[in-house]
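I'd like to ask some things about the structure below.
Of the protein chains in this complex, one is absent; all others appear in place.
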Amino acid sequence: MKCSGNFQIASIERLSSNIIRLEIDSPPIAEQARPGQFVQVRIPGKETNIWPRPFSIHYAGDGRITLYIKILGKMTACMAKLKNGDILNITGPLGNGFAEPPDQVPLYLVAGGIGLPPLYFLVCILLKKGFPPELIHLYSGAKSAADLFARDEIVALNIDYRLATDDGSCGVKGLIVEPFAKDFEKSKSGAVYACGPMAMLAAVAKIAEKNFCQLSLEQLMPCGWGVCNGCAVKLKSDNSIVEDERGFRLARVCKEGPVFNADDILWD
Amino acid sequence: MKCSGNFQIASIERLSSNIIRLEIDSPPIAEQARPGQFVQVRIPGKETNIWPRPFSIHYAGDGRITLYIKILGKMTACMAKLKNGDILNITGPLGNGFAEPPDQVPLYLVAGGIGLPPLYFLVCILLKKGFPPELIHLYSGAKSAADLFARDEIVALNIDYRLATDDGSCGVKGLIVEPFAKDFEKSKSGAVYACGPMAMLAAVAKIAEKNFCQLSLEQLMPCGWGVCNGCAVKLKSDNSIVEDERGFRLARVCKEGPVFNADDILWD
Amino acid sequence: MGLNLEINIAGIKLKNPILTASGCFGYGDEASDFFDVSRLGGIITKSISLLPRVGHPPPKVAETASGMLNAIGLSNIGLERFINDKMPFLRKCGTTVIVNIAGKQPDDYAKLAERISSLSGVHAIEVNISCPNVAEGGLEFGASEKGAAVVIEKVKKVSRVPIIAKLSPNVTDIVAIAKAVENAGADSISLINTLVGMAIDPKTKKFKISNKFGGLSGPAIKPVAVAMVYKVSRAVKIPVIGLGGISCGTDVVEFLLAGASAVQIGTACFAEPKVFTRSLDELTAYMVANGHNDIRELIGAVKDI
Partner (left out) sequence: MGLNLEINIAGIKLKNPILTASGCFGYGDEASDFFDVSRLGGIITKSISLLPRVGHPPPKVAETASGMLNAIGLSNIGLERFINDKMPFLRKCGTTVIVNIAGKQPDDYAKLAERISSLSGVHAIEVNISCPNVAEGGLEFGASEKGAAVVIEKVKKVSRVPIIAKLSPNVTDIVAIAKAVENAGADSISLINTLVGMAIDPKTKKFKISNKFGGLSGPAIKPVAVAMVYKVSRAVKIPVIGLGGISCGTDVVEFLLAGASAVQIGTACFAEPKVFTRSLDELTAYMVANGHNDIRELIGAVKDI
C-alpha cells in the first residue's frame, strides 16, 4: 500500500545558498522505500501550486526519509523557509527503483547536480548487501562547490569518489562525464547508473554503450502516481502497450520509471 | 501621497485563541493615519488570495501602526503564523476618518467585536487634543471574553468603559447596544460613533436618532483605493454623483467611507 | 437514521455522487494503491479510442495559477487492450463503471459504444465530444448543436447502456448545445471539459506545451463550471453531472446547490489521491451539520441573495 499523508519534519538544514537537507518522520514510507524511488511533496496550505513536487529518496531508515533539495523555483523556495516540526504532505514511495547490477562487476554511478540522492541510496543498499566497496565508483558533478553536497556521507562509505565542477571550485574543472568516460574507457565493462540533466544522461548512455546502463529521468509530474499521463516520455518501439504509427511508445516516468534502461530511450 | 510597500513586523502577539495584535514599522503610513482610516494588508508570496485584506488602524505613533486582527478565514489564519521581523505588504492609510464631534458634548462610542480599533484611536486623538475624558463613554462588546481585547490600554485612558459579552463571560451579559441604549436614553443627546456588525449599527443609528452619529461600515474590498467599485453600498439619494431611477446612490466604502453619517445609510 | 447519499442518474445507480473525471484517474487500477476504490460513487475511465494513441509529444502539461494546462492528446491503450487488460479490474472494482469514449468521426463513436456497451461490468458510457486538444476527441462536434446531436444520436442508437454527453465550455451558448444533446437522446450531461488555453515561457520564448494549445483545468475554472451547471440544469430535464475545479467537500456542495446531481473530480486528485474519499467525508459532515438526510435535498437548492 502506498502512502499519502501529513508527516513532520524531523530536521531541516540549509547546506549552502541553494541546497537544503530534510529529514522527515514517515515510517510507512521509509519502510517501503527502494533506491531510485521518489516522493511527491506538498506544503499544506500552499494552494497556488497545483502540483506537488517530486524528490528522490536519498536515504531511508529508522522511520525517516532524507531528501536533498535544490532551491530552484517557487515551491523549493518555500520549502527552504520551513522549520523543524513543520508538516509536509507526502505521497510515496513512487516509481520503480534501480535494478541491481547483473553481477559483481565494477559499478559506475554518475550524478549530475541534484541527481545524486538516488545513486547514494543505491550505493548504501548495495554495500549493506555485501557488494565490495572497491568496485564502486561514484562521480558527482555540479556547477560549483556550493551545489555539491553529502560529501561527508559519501566519504564515509569508502568507495571511489570523484568530484567535478564547471568552475573548478571543487574537484576537477569540467563536466563530470569526462572523468567517468576516462575511467570507463579503460575497462569498457561494468554496470552504469546515472541521474542528472538529459544532456548528461545522453552522454553517459553513449559511453556505456552496450553495457548494463540505467538512467533516472526527470519530467514535470502533475500526479506522480500514474493517472495523468503528463510525465510521459518517448521510448523506442517494442510493440508494447501504447504505440502508434509514429514508431515510438510513451512510458510514464512516474510509473514505468523514473529509472529506464538506457537502450529503451529515444533520444531527440 | 498614499503609501504602498513592504514593511516589517515590529511585534506580533497572540492575545487569545482568535485575536492577534500587530505592530508594524511603517513611518510613512503612521505619520498620515487618522482615526477611522484603514490599511490593506497582503502577505508577500501568498498569491492564492487575490485581494488584500482591510484592517482598521488601532493606533499610530513613533513610526508604527498597531492593528488588532481577528482570525476569521484564510488570510487572517496565515497572519497568525507570522513572526517578528516578517514582511507585510501594506497600502494606506485609506478611506476617510471620523469627523470630530461638533462640540464638547458627551461622546458615546459603541464597538462590536473587532470594531473597536478605529474607536480606540479616535478616543486617543481626542484626548490628546484636550477633550475631557469624563465626557467619553466607550462600549465594547463581543461574543465572549476571548474576543475582547485592548482592555488595559482602554482602562489607562480613564474614560467610562463598559463591557458586554453574549455569554456573560465578561461584563454585562447581552448585546453591547443595551447598556449604550440605557445610558443614551437618559441624556438623549451627544455624539455617537460606532463600528461593528451591520445589525448592531442599525440598532445604534435608531437609538441615536437625530443626533450626530457616524458609523464605520464593512464590505468586501477588492482594492481599497477606489478603483473597482466592488465595495459600494447604497446610500439615500442626495442627487449626488451616481444615482439612477431606483432612488438610491452608491458610495464606495473604501473611498467615500468607511465612515458615513448614519442619516445617509439606506437600511435594507 | 442513516444518511442517503445514493443517487440515480438516468437509470444508473451511484452509491454517492462523487465520480472520477476522465483522463485523471487512468483506468482505475492505480488508485487501489491508496484507498478502497469501492468507496467511489463511480469510476470514469480515460477516453478510449478505437486504436491505441500515443498522443502528443512531451511536454504535455504546464502549471498555471490555481490550474494547469494539458495536451495529453488522448493518449490511451485503445479499445482492444482496454477490454483485455483493464476491464477485468473494473468488473470487480465494487462501484459503478462509466467508460469514456472519443472518436474522429461519428461512426467511430458508434463503433466504440456498440462494443463497450455490450461488455459486462460497464454501467454507462460518457461521450467526449469536447476535448480541445485533438481532432479526434470531437471538439468539432461539441462546438455546434448539430455536430453534438449527430454523435449522440448515433451512439444512442447502438448503446445498451445509458449515455452521458460530456460538453465543452468553449462555446457561446452552452444551453443550446445541452438541449441539442437532450433531444438527441442523451440520458445525462456532464460538464465542463477543459477551457482552451496557452502558456509561453518568457525565458525560452517557447510554448510551454508541445501542442501549443492545452486544456485548462483545476480550481481556476470552477466559477465557469458552476455557472454552466446552473444554466444547463435549469434548461434541461436530464440530470447534470458537474465538474471543473472541485477539490473538497465544500466544492461538491457548491455544484450540487447549483444544480448538479453528481460531480466528478479531476485535477485535484493529482496532488491528493485520496481527495475523493476526503470530499465524501466532508460532504457527509456538511449534511449532518445542516440537517440534511438525503443528498437530493441539496440538488439545485441555491437561494437568491
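Worth pointing out:
Each chain carries a letter (A, B and C) given by its place in the written order, and its residues are counted from 1.
Going forward, contacts are C-beta pairs under 8 Å (C-beta built on N, C-alpha and C of every residue); 3 or more make two chains touch, one makes a residue touch a chain.
Remember, it's a predicted structure, so these values are computed and weren't measured experimentally.
Touched by the hidden chain within the whole complex are the displayed chains B, C. In the complete complex, the hidden chain is touched by one of B:Asn18, B:Gln37, B:Thr66 or B:Thr91, namely B:Thr91.
Remark: the omitted chain is touched by one listed residue; of C:Ile9, C:Val99, C:Ala258 or C:Ile295 this is C:Ala258.
Only one residue from C:Val127, C:Ile152, C:Ala165 or C:Leu216 touches the chain missing from this view: C:Leu216.
Those residues of chain C that touch the chain absent from the view are 59, 64-67, 69, 143-144, 170-173, 195-200, 202, 204-207, 209-210, 212-214, 216, 218-224, 226-227, 230, 245, 250, 253-254, 257-258, 286, 301-305. One chain of the complex is left out; on chain B, the residues touching it are 1-4, 40, 42, 47-52, 89, 91, 219-220, 222-234, 241-244, 246, 248-250, 255.
Please note the rule applied: only the chains that are shown with their structure count from here on.
If you average the Cα atoms of chain B and of chain C, the two centres end up 47 Å apart. Here the spacing of chain A and chain B, counted between their Cα centres, is 55 Å. Looking at chain B, residues 47-48 sit in touch with two or more other chains.
Annotation for chain C: residues touching 2 or more other chains are 65-66.
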